[in-house]
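Just one protein chain is left out here, and the rest sit where they should.
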Amino acid sequence: MCRWAAYLGRPIFLEDIVSRPGHSLIRQSHGAVRCQTPVNADGFGLAWYGERDEPGLYRDVMPAWSDPNLRSLTATVKSHLFMAHVRASTGTATSRNNCHPFAVGRWSFMHNGQFGGYDTWRRAAELLIPDALYPHRKGATDSEALFLCALGEGLEDDPRGALARATARFEALARQRGTAPHVRLTCAFSDGRRLYAARYATDDHAPTLFHRWSDSRAGRAVVSEPLEVDEADWLEVPPGSFCVFEGDTVTITPFVVQPLREAA
Amino acid sequence: MCRWAAYLGRPIFLEDIVSRPGHSLIRQSHGAVRCQTPVNADGFGLAWYGERDEPGLYRDVMPAWSDPNLRSLTATVKSHLFMAHVRASTGTATSRNNCHPFAVGRWSFMHNGQFGGYDTWRRAAELLIPDALYPHRKGATDSEALFLCALGEGLEDDPRGALARATARFEALARQRGTAPHVRLTCAFSDGRRLYAARYATDDHAPTLFHRWSDSRAGRAVVSEPLEVDEADWLEVPPGSFCVFEGDTVTITPFVVQPLREAA
Amino acid sequence: MCRWAAYLGRPIFLEDIVSRPGHSLIRQSHGAVRCQTPVNADGFGLAWYGERDEPGLYRDVMPAWSDPNLRSLTATVKSHLFMAHVRASTGTATSRNNCHPFAVGRWSFMHNGQFGGYDTWRRAAELLIPDALYPHRKGATDSEALFLCALGEGLEDDPRGALARATARFEALARQRGTAPHVRLTCAFSDGRRLYAARYATDDHAPTLFHRWSDSRAGRAVVSEPLEVDEADWLEVPPGSFCVFEGDTVTITPFVVQPLREAA
Partner (left out) sequence: MCRWAAYLGRPIFLEDIVSRPGHSLIRQSHGAVRCQTPVNADGFGLAWYGERDEPGLYRDVMPAWSDPNLRSLTATVKSHLFMAHVRASTGTATSRNNCHPFAVGRWSFMHNGQFGGYDTWRRAAELLIPDALYPHRKGATDSEALFLCALGEGLEDDPRGALARATARFEALARQRGTAPHVRLTCAFSDGRRLYAARYATDDHAPTLFHRWSDSRAGRAVVSEPLEVDEADWLEVPPGSFCVFEGDTVTITPFVVQPLREAA
């Protein structure tokens, strides 16, 4: 499983989320603290919003903890909205093009989870990507394909609906051609203004999703796992939820994936 | 344009072709000697055959001249049949998955050339890859897609015919949806026993293809450009040719690409 | 020879110097335009100042033109003072630790040039680095050693004098143990407030140094080679000069290197 963290609020240095907390994303990637989960050493990535509409994007295949560029970037770049991801691949070769977050125009997207038997229906998933977006298909991951499919379903105008429709299509493929568990998904994405997140699974093991507002920081962290073990006020988002984070407001609504008869 | 070199004969250290000659592949990659062509610094690759059916494969995104692993590998590995490639990308991000040679089972393949407007019909080209071979689609290049398409056309049993049929399909796509020049192709491929090469273009600028037998070495080099500027005995293969190299024998026959009405 | 560019003025996106101009640093690195000089594909680096005293640092060993991280960074990060460098190594293995700029505390430093026969007196040069600074010695380049030696000579309080004394020590080593040309140096360095540059050689071939004020940008570019071929107003700094750039002011004074009897 991968891990990720996002932030929305008063601008902070990226390191305040990515590397400084006791259970920061980079420490989580090392797996040294608890070690009940596999290490996340198969690449990492950052997407951050600044003056421009498009996010900055930094992705590499080294373990996050040993990259001096990452350390310097997170120590000097400030942002009011950013996402960070550490990856644990499942056997395939590591490549920058397979690292999260993915970005198209002003949208960025990252994901933790899996689609059952994806390798056997990868091509079918890629056929769900509209022609106009296909040049953005750079790697081979299910996550990038889901993002591009969701963009095609209208992410811009209807974030929740578009993600639900894209997920439904992937779920149908997993049910028809793949294996169980069909879908386990916890993702975050943004257009640079709002931060969105969803938690969903076809079984009882939806990957976790937490958020926490910090008064001192005037901002909110949204994460796959809490960043500090001794902070009691992390709020867990229940499975089947869609979150919209804007300013200091959280709006959580059901995330309903309508079963499809046909995948494509 | 990329450059490549292949060898078939009595086993030699890879460096005897890759790095030692005055105009070796690595020196060509640096472009320092003549400098009338762009530098080839966007990755390189080696495929070599040994005891096993499958070739060894080594690919990386650094410039070939600055990689100590490459230097050590070519100085210590011997092979009776190998291929080497230096890449000059045209703007896209460099990735190991986009580096030649490509390998599937015991087959390896490398290419120098272009298909006109490929980016606009990449997805259509990928649809020509049979389902069973699609998991081998790792990158985004036209060359890998052509190789997988040719495997689907029966490269194993009919190398010349399968490559011609695959090329015809790509040519049809380039004519329908792409731009001129539609096809410029000089490729080499092997199953570990024979070495095959083709030279072809839809215009008058088929990338060059040469070969040269060395008595002292008891082997043959097959290259996109001669490895020594002062060796007069490099034989140029004419455009529209298909070559089979086996032992010390060369068989050159026409490479005819039948125009297709429909691409797919 | 390496190439570099620096900027001081109203904050701009790094790409305005690094990748956008017709003869930008990245285009220069490709060497495709003129091709009378070798390609600079052996790594690159950026140092930029922002809110913190320490500069951000980004260095990698890929060719600058093919790194999507670099492209994204320069498109999204703004700075009032930054430096960029592309490297052409001379045979040694490429390593991030050998890429310019180098940074210690709030100081950053980059260099184009050479010290004659440096490999034969590398250890002697390293002995000129004070104990307290030796942990910052990460790579094997002459440039990093010169920077650390200059810091030891008091760069903080007397930039021109400290660099001259460090250069004198290196020059003495080159004369005693190395080869001619003993010193060719064009370097830039900064503490985040002022930008300094020096041009010096023991022969008639000091690497070039130019600067140009832009009214529209309200900033100054300081470069090893002009960024646009059609801009006539680049000012060349003569050999034997030391420059201090602060705000819109340039102060150029002689850079005098006193001959030493003993190197260490």
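Going in written order, the chains are labelled A, B and C, and every chain counts its residues from 1.
We adopt the following convention: contacts are C-beta pairs under 8 Å (C-beta built on N, C-alpha and C of every residue); 3 or more make two chains touch, one makes a residue touch a chain.
Since the model is a prediction, treat every value here as computed from it, not as a measurement.
Taking every chain of the complex into account, the chain not shown here touches A, B, C. Check C:Glu51, C:Asp131 or C:Asp233 against the missing chain and you find that the one touching it is C:Asp131. Summary of contacts with the chain left out: across B:Gly50, B:Gly154 or B:Pro181, the touching residue is B:Gly50.
From the options B:Gly22, B:Pro68 or B:Gly247, the residue with contact to the chain not on display is B:Pro68. Residue positions on chain C in contact with the hidden chain: 93, 95-97, 119, 122-123, 126, 131, 134-135, 137-138, 140, in rising order. Residues touching the missing chain, restricted to chain A, are 30-32, 35-36, 38-39, 41-42, 61-63, 66-68, 89, 93-94 (touch as defined at the top). Although one chain is not shown, part of chain B still touches it, namely residues 48, 50-52, 54-60, 68-69, 72-73, 75-78, 96.
What we mean here is this: only the chains that are shown with their structure count from here on.
Fitting chain A to chain B on CA positions gives a rotation angle of 180°, reported to the nearest 5. Centroids built from CA atoms put chain C at 40 Å from chain B.
Chain contacts: chain A has residues 96 touching two or more partner chains.
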